[in-house]
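To start, I am sharing the structure in question, which I have written as structure tokens.
With one protein chain removed, the remaining protein chains of the complex are shown where they sit.
This part shows subunit A:
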Amino acid sequence: MRIIAMAKRVITEMLRDRRTLALMFLAPLVILSLFYFLFQSNKQQTTSLAVRNVDDALVQELKGKHLKIHKVTADKDAQTLIKKYNYAGFLTQNGNKLTLTLQNSDQSKTARIKQSFQSAQIKLRAAETKRQLKKQAIMIQRLQQQLNVNHPQSQTSSSNQTKSAQYQLKTNYLYGSSSSTFFETLLPIMIGFVVFFFVFLISGISLLRERTSGTLERLLATPVRRSELIGGYLLGFGIFALCQTVVIVLFSIFVFKVQILGSLWNVLLVNILLAFVALALGLFVSSFASSEFQMVQFIPLIVIPQIFFSGIIPVAQMSAPLRMFAHLMPLYYGGQSLANVVEKGVSFAQIAPNLGILLIFVVIFLVLNQLALRKYRQI
């Protein structure tokens, strides 16, 4: 009963505070949109490559939607030309030898040139092979005609060979598609982080306000149990965290057109658990802060490191001690589960262990909260 009254009060207070409400619901959408556009513009950017004395066949293959070719005849060295015209790269040919000079101030442009160069080479080689095979096929046919032997078996084998020469490479993508961007890979993790961050901040600060205004002490002068107090907070903010998560996830699906391969319910479930961890952690951490300013100081200490281990940087490639450290981060489990559900469509059973660990985090922080409240009332 007291839990309900507590939750009701938390909700009423929150609804009256329009600005905090806006922060909780709009700020995450603004951040995610910004994130979206940042990675979109990168996709559309064109890279300029200057070429001199290069075979037309190669130039033709290099040319692409995002790679603009400038044919240069000027007899100056690569460095000068790159500096003067701000080319991302400069390719020259001398007989069979190609020399590529890269500006390399923007690594993504460098990567694109290298990539285009590789794919062009592959295409040229394939075309070459195709030509060779065709030539061979014609030779065999001629040979057969000359021999004028009716050999059905060899006939079929030769037609097989002709067919194999016309095989084309078709790439199938297991996860995502050829239009998959960095954004789509990171978005699930970003959703998890944004939910975590805002719930942490708002729940922490609101309990802190309760401490500094004296209402917490006043509250503990009533026969309320410490567990009821924490439970009320959990319930009240939990409802907001739930709404926030739903809004963010739906926004991602309908505005960013993110495809969720797994179940939408699993995405929501992971986010809600993350929100509860953030809630319990925020409430707990707020007991070590004596002002809003001090609460904000916990962000670089507690929230930012979570990003590093959330999966944005592959944890598997980290050194052993860092990998161990990652296991202490709630967002490591959350980010991993979200990425797996969204990109690989894993089932509930597969994320269940991670969810269990998140639940353990919630329980640990709640118990710590209860102990922290002893400062105000020793029973």
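In this section, contacts are C-beta pairs under 8 Å (C-beta built on N, C-alpha and C of every residue); 3 or more make two chains touch, one makes a residue touch a chain; residues count from 1.
The working rule: contacts and distances are computed from a predicted model.
Only one of "ABC-2 family transporter protein", "Sarcosine oxidase subunit alpha", "Peptide/nickel transport system permease protein" or "Nodulation ATP-binding protein I family protein" fits the UniProt record of the hidden chain, and that name is "Nodulation ATP-binding protein I family protein". Here the missing chain is touched by one residue of A:55, A:128 or A:217, and it is A:217. Checked against the full complex, the candidates A:96, A:146 or A:378 give a single residue touching the omitted chain, namely A:378. One chain of the complex is left out; on subunit A, the residues touching it are 1-2, 5-6, 8-9, 12-13, 16-17, 213-215, 217-225, 376-379.
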